[in-house]
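Pasting in a structure now, in structure tokens, and then I'll have a few things to ask.
What you see is the complex with one protein chain gone and the rest in place.
The block that comes next holds chain A.
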């Protein structure tokens, strides 16, 4: 398997040029989504129930149980290799799991009768490496799945796409290609692409880990705004500032287990487990 990794953002000429290019008008005011009730409602959107997963004989997830309520923002953190990315990928079945069950908005993920493409179309996902489609223009990236999966017409899809591009402040880039944008801009496009499908919940898999430090802020701004608009979000990230700002709950994972699952203030105030305390002391020092 020879895979071509994405270059580090900002490392190449066109990216560096694009970062300073005019037309990046920054975030615009206005909701990214039609706001549902802005606080956690008690209705589970994602219910993760005792899932375990093995790669061969190596266990990557051990009996993980948690849930994300409608309108809630849950941050998942933990040392690398702790299984947090694997856990979030189980939610939309990008990764299979052997035991346990996940229910998303009432639909069982691990069930022969479940139409997985349909389920996934209602779950937005943002990846560490953006994964925009490099052969398509930005606007085509936003409209492709709307048209193919949701069956929207070209005009509807285009309008929805342009609206969302404006919301993430990238209207001027609609006809460019992903390779011409900086990493931060690409990730904002990726968020807009996921939102274009009108998802009921958004999953973020380390959305800022592959970004140059100066581009982290613009992506987090979009996410903060999204959270304040009431979107249900499950976010794997090391950005504790983001967690403090908008998270309702924080889940701490280590070695494939959910070690701590607490309200944000409890987690940052007095984490009960030693491992979480240790982790926090390490990343909050700087």
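Heads up, the rule we're going with is that a residue touches a chain if its C-beta (ideal position, glycine included) is under 8 Å from a C-beta of that chain, and two chains touch if they have at least 3 such contacts; residues count from 1.
Heads up, the rule we're going with is that contacts and distances are computed from a predicted model.
Hidden chain, UniProt protein name from the list "Glutamate/aspartate import permease protein GltK", "Methylmalonyl-CoA mutase subunit alpha", "Glutaredoxin" or "NADH-quinone oxidoreductase subunit M": "Glutamate/aspartate import permease protein GltK". Check A:92, A:187, A:208 or A:237 against the missing chain and you find that the one touching it is A:92. The chain not shown here is touched by just one of A:125, A:157, A:170 or A:262, and that residue is A:125.
Within the complete assembly, A:180 is the residue of A:59, A:137 or A:180 that touches the hidden chain. Taking the whole complex into account, chain A touches the unshown chain at residues 1-7, 14, 92, 94, 117-125, 127, 129, 131-135, 144-145, 148-150, 177-180, 193-194, 197.
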